[in-house]
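Structure first, commentary second.
And then chain A:
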Amino acid sequence: MEAKKIGCYICTGCGIGEALNVAALEKVSSKEQKIPVTRTHPFLCGTEGIALIRQDMANEGVNALLIAACSHRVKTDEFQFDTPLLDRVDLRDKVLWVQEVAGDKTAKEDLQMAAADYLRMGSVKLKKMNAPDPFQDDGFSKDVLVVGGGVAGLTAAREVAATGYRAILVEKSGVLGGMVARMHKVSPTTAPYRVLEENPVAGLVAAVEGESRITVHRNATIEKTQGAPGLFDVTINSGGTVTTQRVGSIILTTGYNLYDPAKLDKKLGHGVSADVVTSLEFEEMAKAGKIVRKSDGQPAKRVLFALCAGQRDKNHLEYCSAACCTYSLKHALYLLEQDAEASAYVLFQEMRTPGQMEEFYRRVQEEGGVIIKGDVEKVEKASGGGLNVSITDKLLRGQEGLAVDLLVLATGMISSVDTVDPNNPSPVGQVAEEAAKYVLNLDYRQGRSMPELKWGFPDSHFICFPYETRRTGIYAAGPARRPMGIAESMTDATGAALKAIQVVESVTRGAAVHPRSGDLSYPSFRREGCTQCKRCTEECPFGAINEDDKGNPLFNPTRCRRCGTCMGACPQKIISFANYSVDMIGSMLKEVEVPPADDEKPRILVFACVNDAMPALDMVGQQRGRLSPYIRIIPLRCMGSMNLVWIADAMSSGFDGILLMGCRHGDDYQCHNVRGSALAETRLSKVSETLDRLQLESDRVKMVEVNIMDADQLPKVINDFAAQIASLDPNPYKEF
Partner candidate 1 sequence: MAYDLSFARDVYKHSEMGHWIKMCKQCGVCAGSCPFGPHWEYSPRQLFQMVRGGKKEEVLKSHSMWMCTSCYNCIVRCPRGLPITHIVHGLARYASVKGYADPDQVTNRFATRIFWTNIVSTGRVGEAMLTMRLYFVDGLAAGIKQGLEMKDSALGMLMAKRLNPIPFRGKIKGFAGFEAMLAKARELEEKREAGA
Partner candidate 2 sequence: MKEYTFFPGCSSEKGASAANMEHSVQAMCKMLGIQLNEIDDWNCCSASIGYAGGGQLPRLAMSARNFALAKQQRGTTDLVATCAACWLAMRETAERIEHEPAVRADLNTALKEAGLSYDGGIKTRHLVEVLIEDVGWEALQAKVKKPLTGLKVAGYVGCQTNRPFGIAGESYENPLYLDKMIEITGATAVPYPKKVACCGGALMFTEMEKSCALVRDLLQCAVDNGAELIVTPCPVCQLNVEVYQGKINQLFGTQFKMPVLYYSQLFVLAWGGSWEEAALHQQVVPADTLRRFA
């Protein structure tokens, strides 16, 4: 690789030239930092400025660029060059726009000092930065494994194949189609949203079986999943025959289990009579052709469909299964289509027919379906067959009795992925051995299961990035991911197919997937320095690092999301990226010129998460908010990458205080790497030891949660901290 030659380009536009002594900055670059090419330009992002940089790259051999202008978040199109070695020094948004430009001599001095420090930090950063060498492997596979052969799985396999990739479909039973195969028809998915549609399973099975790019394994389970995206080795036990297949990514479409009706409250009557059935049993009856009283085979004329059976209930499933209202309306229609004179009662708590399904709700009422808001209170066998059901009728406001032939309980969906309902450790009909509880049996140091977000469902960012799980390259879809109906499952499976294809295309290029999509760097470590403390393997939010027998980390670069949590965790400072390292950040902060205590210019180091805190700081600038001139901001990939050694380094370098700005953690975390900011907080709780050792007050270091929209509050947060630091004695280490 050719030698690094840095060019430093200082923009004097947007008021920078007027507010700062640019010549002095040039000197910092060329003389102090020994940057071989240092230039200024009045409008660097304009055509002429860009041309200037390109010329130097072409003629001067400049191959690493330090662009001292505005925030790294703006003018990104313009400042795009054919080199991975580029850093932006933000003189405008985070210096000029947040400090007094037209102030007195002291203010001017502070402004200049800040600009110079940022230039120094940028120079060091670029010096420490190396071009990432994308991870490659000869054995990459782009095939997609689909686990679960229900509607979602069949759809996923079909869509993967339709895009030109090979799919392997693994189904634990002998037949494809899953739950939906047991159903009669499906609710309307298309305009005018009034007509029941044919069950899609037959069509999907035919499509999958007729597709040469899809291999189907029936009666098959996954005994083990090893490896990483692009390099998964999956051991499939297919009816006793065990094979290992290499695949690039995995889609989990194992569907749902129904909540065990035996666990329902007694008052719902399950078990009182054969005429109390679950909605799935009712589906099967409709599919078989005749809706009858189970107890005696007499035609069912009056049926009560009770919604939310064991759902939205803290003693059972706390959540709503999303699809049951529409399912139950469909069931009412089955009955009314069989016999227009029949009585179909839909007993609801909240009728949830979102979107165009409202029209289906109307249709069922039009056909004579009767809606009742209330709860089942008691179920008894009636003397002449059928049931007497007592209900609380919230609209008639009283207790009412209904004589019905069948009571159909809409029981809820439980994720089938590893974790089971907390209230219901063994799912319906499954008394499984330990291994069977895990769908994939991941050979991951952090365990065999898929980490769950809530209530057993395995995604990680269900608003903005709903497909992301904490196991890179493994995407859940359909009700395995969250409760959903059939049409939505098919859409969901298609989306998961996209993600599965996207991850193989990315990792085979050596690129990261969300949230640092396209990042070509990945962590490496210096084996000889490792003390086998296992912090990196335990803390990685994505379980990317395995261990060997001795406890040494085994990195899986294609599982890695490049957050740097491992780097932050490592007490030995031996984990680094080509363009991001403990040494790099440590060197940056040491480059800040700390004035002597007598100057009464404290220095506060701010570590800011690049995802939320940095944009928020930019907005402070846009709003021309005022920040203490004593802060020096270093962006971090994620708070998870914060290494405690930097705290010690900063303190021993004479910083008076350190403010860490990470994302919200806890249940409603906003950390894009799920646990980064939480881990940083935990690490920081131990920092007082460090400070004690240095005989410093522990409140010199503070971590705050920053939301991207906190621009209005940030000045107060920062300035209050600065004031608090100013009230302490100067850091005694300044003098050393």
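Definition applied: a residue touches a chain if its C-beta (ideal position, glycine included) is under 8 Å from a C-beta of that chain, and two chains touch if they have at least 3 such contacts; residues count from 1.
Selection rule, in plain terms: all candidates are chains of the complex that A comes from, given by their letters.
Just so we're clear, the structure is a prediction, and the values are computed from it rather than from any experiment.
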| item | value |
| --- | --- |
| Chain A in this complex - touching candidate among 1 or 2 | 1 |
| Chain A to candidate 1 touching residues, read off their complex | 343, 345, 351, 361-362, 365-366, 368, 370-373, 388, 393, 395-396, 400-403 |
